[in-house]
Every structure is written in structure tokens, then in C-alpha cells.
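Have a look at this one before I ask anything.
Removed from the display is one protein chain of the complex; every other protein chain stays in position.
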């Protein structure tokens, strides 16, 4: 079920360069045109078009009935979306910062995630939660967390982590069409970055990893914001004659184990990089899956790089120390190759 | 910093048999006598003494000022406890079922866990959250979760998982004396089980694992409810001439890596068992730590056993399939030894 | 109709036709007899887990659901058997669910606290206090958006007044004039604590503060409940927005089937007072007989018919098969 070919879309021929934010907006607009039951609900999603302007203009096309501005009530908004999703609509709930998911956990975990199962399959909750992760924006401890590991640990929820404008569009469209609740995390730092996005109808199925760059010496499994870091590391090490393969799971649930394990078996050396806190985070599961299924191919233990286990500090001189960088990933790769 | 000696306390000589609930109650009463700033706050903690009767009688000794019955407001109660903890008191917040922590996540994660750090070390939050985990009580999906992995992933929080009456008392007393917020999860199924508890003053430092049983063939790292399962497995396999070493981390944060890794290095074969859902759960971190630090001692990949990745079903015939049992752990051990 | 004022009612209590009186009595007696069996199942250790019995509160569920269309929505609570039955659930499949059988409404996966019956408009009971406030409000938003004229009823106990999410969604329901009816079943206790110890001020002032018309009615008088429910439903269908009903009621038995010694939180006298003088079944039957609408024999016949239905339902549920083990990981994802 996984496509292992590294899709390096080139601009031109049915492909445009879009910013991450434009790609998200395009996905929402296309799905809202296609299906009248799709609507967006959240704080300042209307005229303001979201503080990051990700949703700018949607209200002009779809009006306040389908781009619903709300009070500052994350739990209430999410609960209302769950009820709407159970009764024929397809809400996309915008949670401005992933940190605010802490306020909606009961609605997402005890309600949305379990209703299909608890009802013996009778009720469905086709809900999308659209939110952010990522630090280094100088936003301090309550606006910088990457909490996707929590949701990946909750049966009934799917979790998408788009790393490029192309993936942002394709995964969001798939999430909206999915009949289960899906939490989509976007790196708030990448909204203005540009990348190629195919013209026209285009969906990326949930559960299909992508080899973002092929290589031979070390596999770097990277998620979301860390994909760009991994690709930068690959460029950096190429000069040293070290070849990295960069694999992006794109969704933690469902997880495309096959693609991860195949790459690990091929290179024998693996680094997992994710911006969530290192301990008890996503890197632990990905590293364990690889260790379990590629154990006898591994020349060394899987290395894990995540955010430092600290609340995110405000001061730039401190904040920049807390997240993996091309330098720290490169150092790990050299160590794995005994070139440190 | 870790004691690796398997403390097999014998009844008699300064030791009594207490139920898990009695041990918890004794810890609270002793700490409330010792320190007037300690108080309990939660739903039906007073006259009712908690639905599981864990707190029965406390109000008679300490009165409603220190055993505070509240409305059904998990977020509000926890927030109030955070403020009280910042200003000279030591609250023990009772969250009746761990599933209800979903309602207090902002207060615990964005507030309690980060305040000491965000204030540059000036403010402290000596808060204890006392709650439960564990399935097989026929309580269905919203009263059976084991969510400790979430909190273990949050820097600033400590997490304790007592498995015996002795540990319940010693760890809770340590948690109450700790100047950081600590979440203590107790298996709701074990409250009436009896075990030896030393007489008198007795504290178990957070971050010290215990070898619950020594063995030579396979290490079983087990937490909370799974410690009893692991010990039962050890008995079961002894008959087959297989010797299990059972190691209980007792706290996931701080984690006593030393003891886990030493045992793994000794046996070369490791199973990690925890009642949280298997994917992206505690077993992933523990298995990764062992794989990283004992890699070259391991004869096989670390095996992970957790709850099935499903919401907990009500029907006993289904619920019993979702959690690890001595049979499933034994099967994993035999496989690891090539005796399957 | 006042916005943010008392919900105006046509009358203090409804005049009923003979059919209505007998139908509502049947609804109430079905809940009563069903739950007496549930209690016995627990005491004879035939039922897994616990159940929170609705006995004593029957008039609330039946009076409210009498005012609803089959396609209207309800959400329910941990004490939900009465709501499910009043909205049309069958006793045999209810028993089956409580016993964890495959014939249950949720194939045994939900149990007592999670019975859902979408075909009957029941979006599910909820084991999180206040947990369905958002769901009901969202169903109302959906009904309004789809223009179906459906309304959504959110049943909850007064303990849910402690949950902040209730105020978040009442605020939005009021702002957006959603067709939702918040039905607060005030049975005086949050588990083992009297609601006066957990509830500051007056209950009705809370919805009123959000501009939601509210009224308090005798929850033991199904006719009073029906009148209030009809007014709230009519308001919702007219597109005028949410309403809030406080129904003063009482649970005769424990917080759950295991709560037998209750003396430390409420008196025998209090229990007797409600059972003997404020029983919803006796009250309705007494009124109807006095009105000459029906005879005691009519009501006895209804009770006997329901008794037979309950016995048959229980028997079939006891004999029904458990779900196949392979179902354990079905329905995690849609």
C-alpha cells in the first residue's frame, strides 16, 4: 500500500509553486466546493482569515455559514464539531495553536475518537482538527509545543504531519474525506515557504510514507518540520561523501511501517527526528518499530533526535538549543558511521 | 542512585499486610499530619471517601478544610490546586478516573508543568495529582484508559506508577514532598489487594526502579498493573525452567535507566509490558532506552506488550482480549528464547 | 417569547387524551420494570460492571420525548436507560447491550453508559459528566444548517453544571439561535454530595445569563414536563433558539446499583417522601383516573403488557450470543 518512489515534482508541467498556506487554503476551498457538508469552524477564521492568514479569503467565497467565527472556546467548538460530524456535516475545526488542544482533549479523546467504536460502528465522526506544532517562533512555552505524540497514542484518531505544500494539500484533502477523526498538524514556521504543488485534483492517502530523498549510508526518518532539517543535513553531508536517505512517514497513524523498515534494512543505520519532546514521543515508537522489524539488519542502535525535554524557552539563545538542526543530525549520522 | 536489591519484604518484624487502598490512605494521613499545608481536593473525597473508598475516614481526622469536596469541575479543581501550590500549600488533587484528566490537560500541561521553568525558577508548583488507570473493570471506553504516556511526555511533570501497597505508600509520600508536580496513577483493580507495608516512616524516592524478582533468562520490564502479570508469568514459566527477571521502573519520569539497562545487559532478552495502548505508549520509550544503551548485549529485539490499540470495549469477552496476560507474556518469553 | 427570561408555557400542566395518558404511562412503566430487572441482574451477578438506575425520574425522559419527532436528536448520560427507552429503544436490545451481547445496540461494546441508537435519534449516552453538551449543540447546528427542522435535546444531571464546556456551548447556542434544548435533571445529588454544596446561586440564572429562556418544572409530573418541553421544542422549530428546562426529580435508588447504604448522604425519610408522595407513575395514573380518562384497570393492563415485554426481552438477551472475538478490533476506524 505504500509508494516508495521519491516523488520530486518539478515546477512547470501541471505544477505550480505555492506557499504552504496557499496549498492548505486550496485544499479547503476545493473540498468545500466539492462537498457542501464541509465547513470550517474556529477562532478568527472569518474576516481575519486566521492569525497566520492561512484561511484568508475563504469567507468571501463560502460565507459565514461555512466559515464560522467562534468565541474562544476550544472545548465547546470541538464538541459542537463532533456533534455536527455525527449528524451529516464534515467540520474542519481550526485550533489556532496546537498548545490549545489541551483544552479540547475530552472532546477529541473521550468523544470523537471512541464514538464509532462505542456505538458498535453505527455512528461516524468525520471530523478534521487543523492545528499547528513547532518552536523557534519566539512564542515561548505555551505557543510552541508539538503534541502530536498524544494523539498518535489514541486509538480512533488518525494523525497527519504534512512537511511540504504538496503534502499539506494532499493530506488535508484526504483527511476531510476520511470518515474517522483526523488531527492535522502543520508547522507554523513553514506557512510562507514555497514548494511545488500539482495542478488540479490531487489527494495523498493517509498511511503512505514518502522517500523524500534516496540515499545509501544512513536512513533519516523525519516528520513535519524535521523533514526540511533532514534534507538540509543530506546536502551538508553529501559534501563529506555521506549519503542520507530521508523518509517521511507523513502520518503517524496509520503508519506505513513497510517503507520505514525497507529503508532501514537497506542502509542498516537509522536516525529518527521529530520536533516533539524526545522522551515518550513519536521517535520512540518509530525507533521501536524499526528495531523490531529490521533488528537483524541494523549495524547500530536507532538514534533518536527530538526536542529537548524542557518547556520551550522564550530567549532565542536558549530556544534555538532545544530543537534538532542540520548540525545535530549530521553529528548523529557521522557517529553512526564511526566518522565522529 | 538506584537500589537494585530485590526487596522482598516479609510480613512480621515491622511489617503489616495492608490493602493498596489502606496504604494510600496511610500515606496521605501521615503526610497531612506531618505538614499542615498538605490537603486533598476532589469530587466526593469527603464523607463519601471516594467511590473506591480509598480516602475513607480522612475527613473525620482532618475535616472539610483539608479534605475538600468539590463540584464536578476537573479543570477548575486542578487550576485552583495549581494556584494554591504556587502560594504555600501542597494540594493533592483527586481525579476519580484517569480518563477525566482529559479535562484538566491545560491546567496540568500548560500551567503546572511549565510555571517553574517559565518563571526562571522563581515559582514552584508542589502539586500531586492522584488518579487511576487500568481496564477489565467492565467500565467501558471512558472509564478504563491508561493515559500515563501523555504525562511522561511533558517536561516539568513527574509520573509515578505504584504496583504494590508498599510502593503506593512510599511513592505517594515522596510525591507529596516533591516540589514539582507529580501525577500518581494507581490501578483501580488493585485497591483491595493486600501486600506487606513496613511500619512507620517510609518514603520511596522517585526515580528508583525495583527488581521485583531476580532471574536469568529474560527481563520483563513491567509497570503498574502489569507487574503482577509479570510476576505471575514468572511463576508460570519457572515450571518450564525459564527464569524471568521482573523489573519495575516505578516512575516513568524520572526514569531509572541504569537498573533497566543493567538487567537487559544481564539477560540479553527483554520484554516491556505496560497497560497503556501499545502504539506511541510507554513501552516504546522503555524499549528504545534499552535498545540504545544495551544494544550490543541484546540477542533479539526488545518485545513490547501493551493494551490493544482499541477503545476499551464493555463486553467482558472482548475487554479481556485487550490487555496483556500471563499467557501472552509467557508466549512472548518463549518466542524470545526460541521455545515457541 | 422572552429572550433570556422565563420560558413562557401554554399552561402549568398538559391536558391529555386517554391515548396520551396511557402511552406516557406505558413509557414510564417500561423504564421502571426494565430497571428493576437490571438491578436484579446486578445483584445476582449476571450483569458485568455497574449501572446507574433512572427509577424515580421516568417522567422527565418520557415527558420530554413525548414532545419530540422520531427524527429529533437526544444525547444522554451515565444514567441513560430512561432516555434511550423513551426515545424508542427496545428492551431486548437494551438488555443485550447491558449484558455485553452481540445483539446489543452497540454490539456489546458500549454497555450501560454508552447506548446509542442513531435510527431512533439517540446520539448516545455518555459516561463523561457534561460530555454530550457539545454533541447535542453540534447536532442542533447541523440540523439548522441542513434545514431539517430537527431539534436536539441534551439531557444532563445537575452535576454537569460544574462542567465549563456547558457554558461554552450554551453561549454559542444562544449566539447562533440553535435548536437545542438543555434538560437539566436536578435529582438533588451529584453522586453522594448534595447539589447545594456544589452549586452557587440559582440554577436557572445560569442559562439566563447566556440569554437562554429557562423554566423549572416538577419533574415528577409528566404533564408539567410535557408542557415545558413542547414550548421549548416549538421555540426551537420556529428558529428562535435554545431553551433550558430544570426538571426537579429524584432517583429512588443508589447513585449506581452498588450504592446500597446511602444513610451517610441522605435520609430514609427523604427517600420515602418522594417514593410515596411524588411517584411519577402513580401521579399520572391518579390524575387520569380522577379525570375519568382511564381506569386503574387500564393502567394495570398496560403494566402487565410491559411486564411481559420486559420478561421476554430479558430472556432473549440472556440467551443471545456474545460478540465474536474478532470484533474486538473492528470499528476503531470508520
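Per-chain numbering from 1; labels A, B and C assigned in written order.
Throughout what follows, a residue touches a chain if its C-beta (ideal position, glycine included) is under 8 Å from a C-beta of that chain, and two chains touch if they have at least 3 such contacts.
Here the structure is a predicted model, which means the values were calculated and not measured.
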{"item": "Sole residue of C:52, C:93, C:206 or C:303 that reaches the chain not shown, by the stated touch rule", "value": "C:206"}
{"item": "Touch criterion as defined above, residue of C:63, C:100 or C:164 at the omitted chain", "value": "C:164"}
{"item": "Touch with the omitted chain, as defined above, among A:15, A:29, A:140 or A:236", "value": "A:140"}
{"item": "Contacts of subunit A with the absent chain, listed as residue ranges", "value": "43-44, 46-48, 51, 69-73, 75-76, 99-100, 103, 137-143, 308-311, 313-318, 321-322"}
{"item": "Hidden partner interface residues of subunit C, rising order", "value": "4, 161-168, 170-172, 174-175, 197-202, 205-206, 208-212"}
{"item": "Touching residues (missing chain, whole complex) on subunit B", "value": "39, 65, 70-71, 73, 75-89, 91, 106-107, 110-111, 115-126, 155-156, 158, 178-180"}
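Note that only the chains that are shown with their structure count from here on.
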{"item": "CA centroid of subunit B to CA centroid of subunit C, Å", "value": "37"}
{"item": "Averaged-CA centre spacing for the pair subunit B and subunit A, given as whole angstrom", "value": "31"}
{"item": "Distance from subunit C to subunit A - Cα centre to Cα centre, in angstrom", "value": "41"}
{"item": "Touching two or more other chains - residues of subunit C", "value": "106-110, 114, 126, 128, 131, 164, 332"}
{"item": "Two or more partner chains touched - positions in subunit B", "value": "99-100, 103, 140-142, 309-311, 313"}
